[in-house]
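A protein chain is absent from this complex, but the other protein chains hold their places.
And now, chain A:
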Amino acid sequence: MKTALVTIVTGLLAATPLAAQSVEDFPSKPMTYIIPFNAGGESDVSARFQQSEWENVTGQQVVIQYQPGAGGAQAWSQLNSLPGDGYTIMGINLPHTVLQPLAGSVGYATEDLTPVHYFHYTPDAIFVRAESEFTSLDQLIEHAKENPGLVTFAGSGSNSSNNLAAIRFNEQAGVTTTYVPFSGTGPSITAVLGGSTMAGFNYATSGVSQGDAMRMLAVASEERLPAFPDVPTFKELGYDIVGGAYRGVAVPASASEELRQRISDIISEINAQPAFVEKMESAGFVLTDIGYDEMDEFVAARIEDYTAGAKALGIIQ
């Protein structure tokens, strides 16, 4: 009964209209955090990790809602129609929010969105299942060179970070492989574990959740991951592949500059909580601390990088 009571009380609080207030007091009621994807993905899990620290840091709870559809575009296209009082924030992802508007009319442009903080990224990584004959990236590349097109990679979605990484891998290693898109990380991992595809281009986080059932051959991070000290980076092996999906928090464009900075600070502070760092890193996430003040520069650099990738994907000429 306690839970129900808390729900009702929280609900009542949320309904209470509040007069205009100073940013220092923000937040003074529970916040809503919209995840533009289904539950269970990396966006959801990392937001749930933040949620468990939210009350410690801000003194208020946060409610997570899901608004999946069109690979996130459904929610992002509606972001600016939400109230800009700061109490509704939305998860935002790269390269999605750059590649989608390039690929077609999805109801928003990259510059319409206002990210205030990118708090982590999940590097792309190549996986094979435990029973696979491949124990190193070199073996896989050799096999791909001898049999062009034969090596299949399962990955999450078309025009996604996994897709970009697979294309880049083909270029860098000088091979031809087949990328098979699945409707998310779960189904693509199932395909790798079940042997439907020879290997997978997934996020490093899957290496943690699958334990010994899968082998990570290489990871697209700058440095080796704390959770996988034995897995080499692509860079070490001589391939210039660094990338993955960045996840952050965005606000409606109508939010004031002070609010944007304040929410960026909240996310930064959560990023510094030892329990949060522990959970994120042991799950294979790589924390970043890209706050509102560095945002323009960061996004501009990513756009440049992904536009080159979009050409390779054939999205743009």
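What to note about this one:
Heads up, the rule we're going with is that a residue touches a chain if its C-beta (ideal position, glycine included) is under 8 Å from a C-beta of that chain, and two chains touch if they have at least 3 such contacts; residues count from 1.
By definition in this document, contacts and distances are computed from a predicted model.
The listed choices are "2-oxoisovalerate dehydrogenase subunit alpha", "C4-dicarboxylate ABC transporter permease", "C-type cytochrome biogenesis protein CcmI" or "Zn-ribbon domain-containing OB-fold protein"; the UniProt protein name belonging to the chain that is not shown reads "C4-dicarboxylate ABC transporter permease".
Per the touch definition above, the residue from A:I189, A:A204 or A:I263 contacting the chain not shown is A:I189.
Among A:A103, A:A253 or A:L287, only A:A103 touches the chain that is left out of the view. In the complete complex, the hidden chain is touched by one of A:T32, A:S132 or A:T307, namely A:T32. Note that of A:I64, A:L237 or A:A253, the residue touching the chain absent from this view is A:I64. Among A:T88, A:N202 or A:S264, the one in contact with the hidden chain is A:T88.
Residues of chain A that touch the chain left out of view are 1-4, 6-8, 11-12, 14-15, 32, 38-41, 44-45, 48-49, 51-52, 61, 63-71, 73-74, 77, 82-83, 88, 103-107, 149-152, 157-159, 178, 180-183, 186-187, 189-191, 193-197, 209-211, 213, 279, 283.
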